[in-house]
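A single protein chain has been omitted from the complex, and every remaining protein chain is retained in its original position.
Letters are used for the chains, namely A and B, taken in the order the chains are written, and counting of residues starts over at 1 for each.
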Amino acid sequence: MILVSPLIDLKSKASQKLQQIGLPTVAHEDWKYVADQDFEVIKSVSHAVQDYKPCSLILETEYVVVLGKSGIDQGRSRLPKNGVTVEFGDSEVNQNALSGLTQSDDGMVLKAISEMTGVLRILVNPQISLDQPIHIAFDESFLNEQWIQPVVIIELGEKATASVVVHPIMVAGGVVNGLVVVSVADHAQGEIVALNLEGRSAQFVSMSYRATLAESSQFQFLQASHHAGKVRSDVQVTFTAPHANSVLRAVLVLDDQDAVHLRTHMTHLVGECFGRQLVKSILNGQSVSEFHGGVYVAKGADLTDSSQSNENLLLSDQARAISRPQLQIHADDVKAAHGANVGQLDDRHIFYLMSRGIPRAQAEQFLLQSFILEALDSISMPGVKSALKKRLMISGEIGE
Amino acid sequence: MVSIQELYAEIEGKSILKGLSLDVKPGEVHAIMGPNGSGKSTLGKILAGHPDYEVTSGSVTFDGGNLLDMDADERARNGVFMAFQYPVEIPGVNNASFLRMSYNAKRKHLGLPEVDPFEFELLLQKQSKLLKLGEGLLDRSVNDGFSGGEKKRNEILQMMLLEPKLVILDETDSGLDIDALRIVAESVNRFKSPDRSFLVITHYQRLLDYIVPDVVHVLANGKIVKTGDHLLVRELEERGYDWLTGAIPSEVGG
Partner (left out) sequence: MSKDIHAIASKPYEYGFVTQIESDTMPKGLTEDVVRLISGKKNEPEWMLEYRLKAYRHWLTLTEPHWAKAEYPKINYQDIHYYSAPKITEKKASMDEVDPELKRTFEKLGIPLFEQKKLAGVAVDAIFDSVSVATTFKGKLLEAGVVFCPLSEAIEKYPDLVKKYLGSVVPHTDNFYAALNAAVFTEGSFVFVPKDTVCPMELSTYFRINTQDTGQFERTLIICEENSSVSYLEGCTAPMFDTNQLHAAVVELIALDYANIKYSTVQNWYAGDPETGKGGIYNFVTKRGKCQGKGSKISWTQIETGSAITWKYPSCVLIGDDSVGEFYSVALTNHFQKADTGTKMIHIGKNTRSTIVSKGISAGKSENTYRGLVQINRSAKGAENFTQCDSMLIGKQAIANTLPYIDVRNASSSLGHEASTVKVSQDQLFYFAQRGISMENALQTMINGFCADVFKELPTEFAVEATQLLSLKLENSVG
C-alpha cells in the first residue's frame, strides 16, 4: 500500500505557484533580496554557532519544544500537559491552515510549503491560559543542511492565552526559510517573541509570520535582532473581525555586516481594529536596516486605528537606514499615521545627563539603552525579557 | 568658592560676556539680575560647561581648580549644579533610572559604593515627599510631558540628591505658581549651608522674596554694572533696569 501524504496536494499547488513567480528578487520586490542561485555555500562554521546557547534564555519552569530534522525530540522537550497539543507530522488539519498560503505572492513562503517535510503544530484549546511560555528550539541536526525550512502552525482556541518564543536555528552556511502561521480565535491572546540572534553563520535567514486575528483577539509580536547576519523577516497580520488588537515591535541592534530587511504589514479587512508597528534600530559598523511597513485598510473598514513608527539611530557613517512606512487607505473614517526618523543621539540630552555628573560615554550608552527599553519591557515573559535586556544592554545599568 | 576674572565668551561668533568678574565665597547667596539678553543665562550655562559657548578669555576658579578645564560631567561631579530654566525633555529615558545613574556617578567620584535600585528608591521617596513631587513623575520619562512646575521640582530634587557646592538657579521661578514657588524656595533655604554657595539668576524680584541674597549683581551687556545688598532688589523693582544700562559708560570709565 502506498501512503499518500495528505499535504501532497498542498505542496504541489505551492510548487506550481512558485514556478510562476520564483523567489523574490529585486526585479519584482522593492526590498532587496537575492535569488536562489546567488546563495554561495560557506563551508566553515562560524564561531557564532557555538556562541549561542538557546537554553540560557529558557527558565526551568518553562515549556520547550525541541525540533530536529525528523521531528520533536521528546527527550529534550518539556511539553505542556493539559489542553495543549504539540505534534509533528503532515496531518490533514494542517491543510486548512496552509491552503490559503498556496496562492501567496511570496516565493519564500511558497518554497517553504512546497518543500516541507512536516509541520510542527501547537494547538492551545479554548479557555486554556498557559502560565509559562512555550519555547520552540531547534537542535543540531539542521547544522549542515543547505535549506532549513521549518513550518510551524500555532492555533489559539477561543479565549486561550499563550506566549511562544521562536529561537534561532543554528546553521553553518545554509539558508533558513521558516514559516510560522498563527491563528488567534475570538477573545484569545497570543504573543510571539522571535529571537533573531547569531545569524551570521547562516547564508541568509528568512522568517515569515502570518497571523490571522478573530474578533476581540490580541496578538503581540516582537523581533529582537542582534548579530543577526543577513535577515529577511516578513510579519503580516490580517484582521478578519472587529475589536482585535495587534502590536508588532522590533528592536534591531546591528553592527558589522548585519543587514535586516523587516517587512511588517497589517491588513484591515474589517473596521474597529487597532494596529501598531513600532520598529527601532541602532546601526553601527556597515550594517543596514530596511523597514518596509504597510497598513492596508479595505473599503468599508471604518474606525480602523493603525499606525507605524520607525526610529533609527545611525552611529556609523558606513551604516545605512532605509525606511518605507506605507499606507494604503480605501476607507474614509480611519485613523492612520506613520512616522519615521533617522538621526543620532540628541546633543541636548547628552549635555543634560553630563550636567548631572554622568560621563559622556555612559550618558550615550544610557540613552541608547533607553531607546530600546520600552520595546523590551513589553515582553510578558520574565526570563526572555531579562535575558534580552542583558544581551542588548551591555552595561546593565538600566535593568531592574 | 568660585572666582570669575574678566570672562569673555561668545556663541557662534557673537560675543555675549564682555569682561565679567565675580567672586562668590562659601555660604554666600548671590543674585544675578538684569534685563533680558544681558547674558544672565549665558553665565550659568558657561559655568555648567555648555558646549555651544566658547570662552575667549578670562578665568574661572572653582574650589581651587580651573573650572574651564573640565567637561560638563566633571564639573557636575566636582559640585557644580545648574537648575535649568528649560529642562530638556528626554522621551524614553526613565526618570528614576536617570536620577540613580547621576547619583551613583557622584558616589563613585567620592569613592563611595554605588547604591542599588532598592536603596535608592527609599532615598528618592524621602526627598520627593519633601518636594511634594508626585511619585508618578519618577516612573515617567525625564521631564517628558511634565508641567512647568513639575520640571522645576524635578530639578530641585536632583539638586538635593547631588549635594553640590555651587548651585546655579537659572530663572527657577519662571513657570511656577505661588505654592510651587514656596515649596521650591523652602527646599533651597533648607539646603543652605556654610560650605555651599548659590548663584540665583532671575529677572524678577519674586524669587528673592523667598531666597534672600547676600549680594545682588546687575548684569547688562555682558558685564556687571552694579553690585549691592538685598536692598538693591527693591530699588530695581521700583526703577527698572534702564537707569543702570544707561549708566554703562561711566561704570566703564570708573
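Of note:
As a convention for this text, contacts are C-beta pairs under 8 Å (C-beta built on N, C-alpha and C of every residue); 3 or more make two chains touch, one makes a residue touch a chain.
Small disclaimer: the values here were computed from a predicted structure and weren't measured.
Within the full complex, the chain left out of the display contacts the shown chains A.
The omitted chain makes contact with just one of the residues A:Leu101, A:Leu314, A:Leu373 or A:Ala387: A:Leu314. Touching the chain that is not shown, out of A:Asn94, A:Ser323 or A:Ser355: A:Ser323 (per the contact rule at the top). Although one chain is not drawn, the whole complex shows that of A:Ile72, A:Leu101, A:Ala250 or A:Ala336 it is A:Ala336 that touches it. Although one chain is not displayed, chain A still touches it through residues 30, 299-300, 312, 314-344.
Following the convention adopted for this analysis, only the chains that are shown with their structure count from here on.
Computed centre separation for the pair chain A/chain B is 49 angstrom, with centres defined by C-alpha atoms. Touching chain A in their complex are the following residues of chain B: 48-51, 71-73, 75-77, 82, 84, 87-88, 90, 92-94, 97-98, 101-102, 105-106, 109, 117, 142, 158, 162. Against chain B, the residues of chain A that register as touching in their complex are 346-349, 351-360, 362-363, 366-367, 370-371, 373-374, 397-398, 400.
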